[in-house]
Each structure stands twice: as C-alpha cells, then as structure tokens.
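Let me give you the structure first, and then I'll get to my questions.
Every protein chain but one is kept in place in this view of the complex.
Residue numbering begins at 1 within each chain, and the chains themselves are lettered A, B and C in the order written.
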Amino acid sequence: MGSGIYNAHEMKALAKRSAREGLELVEAETPRPGPGEVLIKVAAASVCGTDLHIYSWDEWSRSRIAIPRIIGHEFCGYVEEIGPGVEEVAPGDYVSAETHIYCGRCYMCRTGRAHLCEEVKIVGVDRDGAFAEYIVLPEKVVWKNDPSLPIRVAPLQEPFGNAVHAVRRAGVGGKRVAIFGDGPIGIFACALARKFGAKSVWLIGLSTARLEIGKKLGADEIINASTQNPVAEVRRLSGGRRADVVLEMSGATTAWANALFAVRPGGRVIAFGLSRGQIPWDLNTVVFNEIEVIGVVGRLIFETWYETQELLTELDISPAITDELPLEDFEVGFQKLFRREAVKVVLYP
Amino acid sequence: MGSGIYNAHEMKALAKRSAREGLELVEAETPRPGPGEVLIKVAAASVCGTDLHIYSWDEWSRSRIAIPRIIGHEFCGYVEEIGPGVEEVAPGDYVSAETHIYCGRCYMCRTGRAHLCEEVKIVGVDRDGAFAEYIVLPEKVVWKNDPSLPIRVAPLQEPFGNAVHAVRRAGVGGKRVAIFGDGPIGIFACALARKFGAKSVWLIGLSTARLEIGKKLGADEIINASTQNPVAEVRRLSGGRRADVVLEMSGATTAWANALFAVRPGGRVIAFGLSRGQIPWDLNTVVFNEIEVIGVVGRLIFETWYETQELLTELDISPAITDELPLEDFEVGFQKLFRREAVKVVLYP
Amino acid sequence: MGSGIYNAHEMKALAKRSAREGLELVEAETPRPGPGEVLIKVAAASVCGTDLHIYSWDEWSRSRIAIPRIIGHEFCGYVEEIGPGVEEVAPGDYVSAETHIYCGRCYMCRTGRAHLCEEVKIVGVDRDGAFAEYIVLPEKVVWKNDPSLPIRVAPLQEPFGNAVHAVRRAGVGGKRVAIFGDGPIGIFACALARKFGAKSVWLIGLSTARLEIGKKLGADEIINASTQNPVAEVRRLSGGRRADVVLEMSGATTAWANALFAVRPGGRVIAFGLSRGQIPWDLNTVVFNEIEVIGVVGRLIFETWYETQELLTELDISPAITDELPLEDFEVGFQKLFRREAVKVVLYP
Partner (left out) sequence: MGSGIYNAHEMKALAKRSAREGLELVEAETPRPGPGEVLIKVAAASVCGTDLHIYSWDEWSRSRIAIPRIIGHEFCGYVEEIGPGVEEVAPGDYVSAETHIYCGRCYMCRTGRAHLCEEVKIVGVDRDGAFAEYIVLPEKVVWKNDPSLPIRVAPLQEPFGNAVHAVRRAGVGGKRVAIFGDGPIGIFACALARKFGAKSVWLIGLSTARLEIGKKLGADEIINASTQNPVAEVRRLSGGRRADVVLEMSGATTAWANALFAVRPGGRVIAFGLSRGQIPWDLNTVVFNEIEVIGVVGRLIFETWYETQELLTELDISPAITDELPLEDFEVGFQKLFRREAVKVVLYP
C-alpha cells in the first residue's frame, strides 16, 4: 500500500505528506483488495495519541513513518469488496479491525501471543490507515461488529480494548485501584475497574475537564496532580494502606515517581503509558515490596475483542466522545486534543 | 536487646561499636531468653552482603543501625535454653532462623505474606545478631534443621532460600534463563535453575573466579560483562530469541540496562539485587514487550524453608563456601569478600 | 471444653445432649477463658447447614460429634473477659470469629494455608459453640468487627466469607457465571458475582422463594431445576456457549451431572457443596474440555475476612435474613430451614 496513492482523485484522506509538523487532507487513489484482503468504506474514525505524535512529527514518528502515509487506525465501516480467498466476511458487513497486523508465523504468533508479534505492522503507521473514505486490510484482522453498536462508538473499541486488556491483567475485583493518566485509556479504565468490582477507583491527572469525565465514567475520587500530591492522597484515601493495584497510563516521569510509592507491598503496577526516554526508577522499592510491574500493550487477539464487544453492551462510554467532526475539520479536533480539552474526537470521512 | 551488652565479659561477639568503617571483636553479655524466646549457642555463621554494608558504614547503614550492635544473621546452632511459653523447640535442637522477625499482626502477616511484614525487625540489623557465641531469638522464627545438614552448610540456608524464592517465582522449567550477578545468590540460582529443568542457564558477572563457581554449580555458559556484551551474548546463545527469564541479582545500573534487552517479549524479569539510588529504565521496552518485572525479597515464611531443606538433601552447594575461619579472623574473610575473591565465608565463634 | 458444662446453671445454650435427632435448650456452665483465650458474650448467631446435620444426627454427625456439645459457629458478640497472654483484643470489643481453629504448627499452617490445617478443630463441632450466652475461643481466631456492621448481619460474615473465597477463586469478572444451589452461599455468590462484574449470573435451585431472593441479590436469571433443564437453559441464555464459570454449591448428584455440561471448554468449576457419598463423574468431559475443578472450603485466614469486611460496607446482604428469633424459639427456625422456606435464621440468646 501507499505507493502512488496520490496520483488519482478517487478518495479523501488525511495524510502525512511532508517531513514536518501537521497533516494534510489529500485526494488519494482508492485502494483495491488483494488476495485475503478486504476493502472497507470507513464510516467513522477516532483520533489516538499516536496520531498526535505523527502530526507533531516527533522523534519516534520521524524514525518510523515512511511518507506519504495515510494515518488513523481506530475506525468502523462497511465491507465494500473482498479479495480472492476471503471467507469470513462479506460485502455489507459492519466491521472494525485489530490494529496490529500480526505475521502469524513467528514464535509469538504461534504460541497464542500474536499481539507481541515480532514482525507486526501497525495500521496507519506501517501501512495506510483509516482517516480516509476507504481502507484495505487483511481479513485476519477484521472484526465483525455487534450490529447494535453505534457508529460513533465503534471506533472506540480499539482504545477501549487497550483498557480492557490492561484492567483484566491488573485484576481489580475488590481492590483499591489508582489510575495515573486522564487520557482516554485512563478514563476507560475507570469505567472498567468500577464494572469489575474495584473497591475504590482513584483517577490521577492534570486536566480538570478530563478528570471530571473520569468521575462520570466510574472514578470514586479524582486527584489533580497539578495541585495535589498523588501519593499523599492515595495514602489518605486508603487509610495508609495505599492502592492494591496501580495502572500507569500516562508515561510521565512524575507519574512513575509516584506510582511505585502509591502501591502497597505485594501490589501490582500495570505499565501501559509510553514515555519519552528513560524513566528513573526506585528499584529498591520494587524489590523490598515485591511489587509486580507488568507491561501491557495492545489487545489480546481476539480475546480482548470478544470481551470488549460484550462489555459495550453494558457500559456506555460515549461520554468520552467530546467532539464529532467531518474529516475536513480534523485540525479543530487535533488542536483540542493538543490542548487536552478533548478526550475522544470522532471524524467522519 | 543490645542495651548494656558490653558491661560483662561473658561471650565473644562481632559488633559495630563506633560510627565509622570496620567491626570490632568484643566481649558482650550473654543474652537471656525472655517469654517466647530461645537462646541458641551459635555453631557457625556466614557473611552476607548486608554485613559488608554495615562494615563499610554506608549511607543505608548509618540511617538504619543503632550502635552498639552485634551483626550477622546467617547461622546455625543448638538451643541452649528456652524462655517461658516456648513449645515447639527444646534444648539441644539443631536450628537456624528466619531473619525477618515478622510482627504477626499487620495486614501482610495476617494474609500469608509475613515476609513483607510492615513492622519487620531484621536479625543483626534491628536487633543483635549471630556473629557471637550466643543469640536470642523469638521462637516463631526458629527453624529446626535437618540433622543430616552439615554445620558448615546450614548457615547458607538463609541466602540459598533467597535464591529458592526467586527462582520459584521466576518459573524456569524448560526456559532459557539469564542470571545477572555472580554473588552467592546468583550462583545458587544457577544450581536451582539447573535443578528445575531450565533449558539453558547463563550467568553474567564480573569476577572470573565467581563465574567459574557458578559454572561448577549449574551454569551452562558464563559471560564476563567486563569483556563481553551480555545482551549480544544472550542473543547469540539463544539464536536471537533472548532469555525467557532474567534474574537480576546484582543491582548494578549496567546490569539493568542490559536485563530488559536480554529478555524476550512476554518474558519475566526477577528484580532481586538492591541498587544505590535510582536506576534509569527503558520503560517502553517493558510496555511494548509486555515484560513482567517481579520484585522478590527474603523467603516465603516458611514455605521457602521447607523447600530449601528438601533441596539441600539433593544439591551440594558447598563449592560456594570459599573460606572458613574462626570468628577472630573475620577481617580476612571480609577483605576477601570486598575484593570479590570469596563467595561465602563461614565464621566459627 | 465441653466437660461438665451442665453441672451449674449459669447460662442458656443450645446443645446436642443425646444421640438422637433434635437439639435441647440447656443450662450450661459459663466457660472461663484460659491462657490465650477470650470470653465473648454472644449477641447474635445464625444457623448453618452444619447445624441442621447435627440436629438430624446424620451419619457424619454421629461419627464426628462428641456429646454433650453446644453447637453454632456463626455469631457476633462482645468481649467479656480475656485470659492471660491475650494482647490484641480487649473487653468490650465487638467481635466475630473464624470457625476453623488452626493449629499453627502443621505444614499447611506454616505455609500460608491455615484453612487447610491438618489438625483443625471446628467451633460448634469439635468444641462448644455459639448458640449460647457465652463462648470461649482462642484469641488467634477472633476477628474485630467493623463497628458499623449491624449485629443481625455480623454472624453472616462467616458464611458470606465462604462465598467470597469461592467467588474470588472462580474469577468472575466479565464471565458468564452459573451457580448451582439456592442455599445461603449460592445466594451470596450471586451478589458477589454481580459485584465483581460477571457478565451474567444464573442461579439454579429448587426453591422458588430462595431463587427469588437470589434474584434480588444479584442473579440475572433464575432456573428452577424442578421444572427446567439447567444445561438447556444455560445453553439458551449463553447463545450455545455455556457458562465460563460454574459454582457448584449444592452437593447434589443431579447438580454435578449438569455442572460439567454447563461449562464451556477451558472453563472453571468451583466445587463447594458437600455431597452424601460418591458422585458419578463424567470424567472424559473434564479431560476433553480441559475443565478445571477447584475445591474450595472455608475462608482464607484472614485474607477473606478483610475482604468480607470491606464488601459488607458496600453490599446489603440482609435480604438473606428471612427469620430472626430468640434462642428459645430455635425449633421454629430449624423447621423452616428443613422445609427450605428460610435462607438465614438469626438467633438471639
């Protein structure tokens, strides 16, 4: 994909075209499905933090993205056409997709951990993405949506799935749970920790507006780290016992400085947020308190998708959708996200 | 304990008497067992890294040790006298002891994790220790030794138990195991990883002499980090797949810089070694590879002791005993340890 | 305990005095606390299935109970007097107690599994119990109640704790859960499965009245096994997929005949209900479907008590209390239980 897509004038797409900040709305050639591939007409697509990184053209983006590249990977749509050999989906199917295109051949893939595939290609990063009228994907990552799932919510399955995977790995039932990070995943994690019977859910962040949405979705208490000391607050709220489980979903150095002191001996810390550069760690605290630090990435393929599908019949996560815009107005949404005024922005091509 | 022990001239002991480097051989009052306590005549005691810290009077020691203090906590001996209410041990019993005197009342103690007791007192640190002719301990930490266990080996149950706990938590059966740290625990871990069916055991350290002892006890390959690149070697030995399990038992910053890159996606890293200050961490590697970093400290009380007792009927760890000395010659042993020429030094009072 | 308690006329108690069906209200000598023991004035005590067995004087009771014996083990009360050496509780404390008096010395006790103690003594079975004005217990099993816990609910901590232990072992978050058995523990399990985020909770039983209480406490659907086929219903409700988790809390042969077919491949079955004699098992189903059958008994000491205490600040289980009676009217309560008209009967001495 990606070769020569700007020659024709067949579809609208949002792409990184030049090695500098920003994105461009372009006319791109509508892709065609090859063997085992599926052409999907995109109905809605939401903006992820990864898209912000690519917009900013930060160090990671510069090292990873080959331009030109259509970006975006959280979406839903309808199957328009199938390539040869496609068996499980048919034109008209209402679908979304797993973002990690796993190889299926490596040790990880062959032992039930395809989300850790060593040859993974990421939609909207390593191949053209979903901020477009059409997208082509291999059948193996296409997921048939529950027909009752609203179009505006369906793109959120992918990031919500991140939170499902993280919260399930954390084990929150009956536990005191502290969540660092008031981005979408941290906010979704509040809803899930509440759903799975956490004794207490404390959301720690920097944006009052986002923290309030976290509270609406399930946090018992919100802690604004710009004015409060998260460790002191967690100790106070737990009667000195600290959290049984911490989910670190911000990647911030200051969050990590707090996270290891906010968890009780024998507790678990989920490492989900990505950081810039190295994080200084108080490793002796990990040792003396036998803390478990568990990295979590992506979603279990497809166990998390099944769970997500079922959870979304019970949980209403739509309060996290703060903005809905036509694809053309993407700039408005991106800027609100940069200013942390939005949580999830849904674009309609 | 510890108050006024230097007035009489009843027993020999090794103590920190002044707030400066070094230890002194002193005459101390023989302690008496109070209610629930046991007086033990020490037969042998081995030197731990903690004792080296106290000798050096480093920052940690200065903040933790109240002088005067008899040190030492790895030992064996014979019960000499029991205090009121002692029921399970009797004079003449051949015993060692768990070093962590747990409170039995806190949340950790009451939920089966006494080794994480929040009010723990450590033998030879927070109360007088075993580098002496006699020691008094609460009955609850006293462990009856297997009568067939040699006196020279029995003190090693405590540090060997550290390795048992760490290796069991790691899960090594059928796995490629990389161990960072050629101190006693790393060397013991080699024997245990071999015993529990690790596919491969690679020991990484800085001392040729110690690495060779590790090889004798169970390592398939030894990697001298002063001349070899541990990550490159682990990759080479595993055909590019890296280790399934890493045990970090050195606490060195450089070891940690390697540890996270020596483990495969979905692998486990045991954090056991204590570090000076903070360790810079490549957290994104933990996240992207879903690495599990598990802190391990002490021994499960008393599950690890049972296991240790049984394992020592099958494994010969005596090659780790490099030096045996009368208590009076402690200085020789300590200096060899500081120079990394010794592994375990056993002192006889 | 138990020797000569009927000589004096100091307190009222409910006892098995003769080797035949029934219980007797007797005058018994008020017990005195020995070293490490606590005298408790009983405020309320609830009736357990075990008490029904002893009343009936069935085969198990005949083989286990030494008469005369005061029975009853689910209770709360106030500390009246403490024996020598008692340190953690004081007169006036509002308490309940763990029913399993563990020895503290066996392998199970010393490795964090005191609830599986091989020398366990059970309150109201192996020593005098709580259907009396006073009871004496070792300090080590006494539990300080949350002051805000109502007296009528506090005795239920013990059976509710059974359900907490079972449901936690089951792992119900996001799962389809089928519970066989509409007794108190099955009903409590409904509340807990709901609390911990089960996707669906299906209660299977024989008593319409009890099933309705289960529905009130948390079951989504109730299945009356006297008129419906539980396996067919579970298949229908799950769209053919069956339950992810089954809790067998009846011990009935017919329930077991269904339980293994109501769970999906790779699913888990908690075995909690006690049966009369052997149960015919379709073992090939266990093998081919890799089912996990996990025995659960009692409560984790004291992890389950901590959890129970916290859960009861959030869950109202009082709808399970169907009857409250003075101790003298015990016969009314027992007969309603035998007729399955009651769930929990609380007696006030």
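Just so we're on the same page, a contact is a pair of C-beta atoms (placed from the backbone, for glycine too) under 8 Å apart; a residue touches a chain by one contact, two chains touch by 3 or more.
Predicted model, so just to flag it, every value in this text is computed and none were measured.
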Contacting the left-out chain in the complete assembly, out of B:D58, B:E88 or B:E310: B:E310
Touch with the omitted chain, as defined above, among C:N224, C:N289 or C:S318: C:N289
Touch with the omitted chain, as defined above, among B:F196, B:W256 or B:F272: B:F196
Selected residue (touches chain absent from view) among B:K41, B:K121 or B:R168: B:R168
Residue of C:A66, C:A90 or C:L274 touching the missing chain in the full complex: C:L274
Interface with the unshown chain - residue positions in chain C: 107-108, 113, 115-116, 118, 241, 251, 256, 265-266, 271-275, 278-284, 286-297
Those residues of chain B which, in the complete complex, touch the missing chain: 168, 172-174, 195-197, 199, 307, 310-311, 314
Residues of chain A (touch criterion as defined above) contacting the omitted chain: 85, 88, 105, 107, 110-113, 300, 302-303, 306
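In this text, only the chains that are shown with their structure count from here on.
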Gap in Å, rounded to a whole number, between the CA centres of chain C and chain B: 43
For chain C, residues that touch 2 or more chains besides their own: none
